[in-house]
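Excluded from the complex is one protein chain; the other protein chains are retained at their positions.
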């Protein structure tokens, strides 16, 4: 259980902003911070990690106060025991993949965790390579594994997948979900991608101007009208074509492409690149065993 | 035939100076790279002063400070029995101050050039600042360290003004190559002066070439 109240005046590119948020996260939940850039999502992660100091507030993790402004408690990043995956991965260029993981070991910690993590994120063949010889997705996996070596209870992911292509992204989402469940982590993810959020998170905090504007389970937060269709996916419009009296809209859902028949009235405010929900009744799809 | 003592002395001075510089420059450069202190610009300015100041100015003030006729110099002599003036230790101190920017500069810019996230990643992995400095930061600025080491060494080899002011011209004690050259010219021994000069020229050329080869990645490519 993480309870956090954070106040901090931030200087951003567009001027100063007051960060004023309250988070309450159950153990084992995967929670997303969502919002346009510059609303303070990364700052929240950094404050939780102790890399940035808050002006005032409290952070309580499983009953222990990491930060209590009034009682002058402020744990250093070293004391907080968290896993943190940086946007630029922050792998140490002077160490191999394996050495990066070993560096994270605590004194006297069982080394088996290294083998375990290397096999979970499928790095066996890359373990003796230096990070700068790896692809973005591979570096990301190393960063994820390294963050878990100390067996933290809390995992913080700062837009971990933003630099990756769609196919890689979906694979890494699966890795993150896998470790999240396997190690019973409480995970906080910063993400822009609605599809990713709906796929991964139990709860989403929408932020605007340093404040939480909406909280809830991801599906209901992103679908303003609650729809009864049970067959729902979020995707991105990649093509709109006119066909006789109807239109065919091509939507990319994860790495699958689906096509949907639409009416003129439905596509007037739809453009390529828009996020849409594709919904159908549970009665319509047929299942074929493969 | 030339006297080898100045060459040995120069090499010894440059080596000792470089080692002392490395030890004091790492913490100083670290502080300059990461501190947000208000006195940082002043410290930065002081460190860079030897770049623009005539070496004789520095030498003159050090001579004044170390002179047993002054309170600091006499205190040193009375309490520690150290006489810095016209001695090898005095030369080392002078050279360290004189070459400080050549060591601090590259290390500081190397550290500032590293992404902050490397340091932060090490902290969230539970590692102390010291461990982070030695295991993460320094190994990733090896080219800067090498540049600093070599520039400081080469610069010490080539100094003249500071050495002459503090050290004077005592054979086997403070008479380094640059002073020996001056001496030989004064005595009209042009062939000896030429020998010393040529030696210095070749040594510094080789050292600098070595840095450019390594830092330019030429050696690595050549070995592959």
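All chains are identified by letter, namely A and B, in their written order; residue positions are counted from 1 within each chain.
Keep this in mind: contacts are C-beta pairs under 8 Å (C-beta built on N, C-alpha and C of every residue); 3 or more make two chains touch, one makes a residue touch a chain.
Note that in this section contacts and distances are computed from a predicted model.
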| item | value |
| --- | --- |
| Protein name (UniProt record) of the chain left out of view, among "Alcohol dehydrogenase", "NH(3)-dependent NAD(+) synthetase", "Molybdenum-pterin binding domain-containing protein" or "Zinc protease" | "Molybdenum-pterin binding domain-containing protein" |
| Visible chains that the absent chain touches, using the contact criterion stated earlier | A |
| Option touching the unshown chain, where A:120, A:177, A:246 or A:270 are the choices | A:246 |
| Touching residues on chain A - with respect to the absent chain | 225-230, 243-246, 261, 263, 265-266, 279, 281-284 |
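Criterion: only the chains that are shown with their structure count from here on.
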| item | value |
| --- | --- |
| Partner chain A, residues of chain B touching it in the complex | 115, 117-118, 120-128, 135-136, 139-140 |
| Residues on chain A engaged by chain B in the complex (per definition of touch) | 49-51, 76-78, 80-84, 86-88, 90-94, 103-104, 106, 146-147, 149-150 |
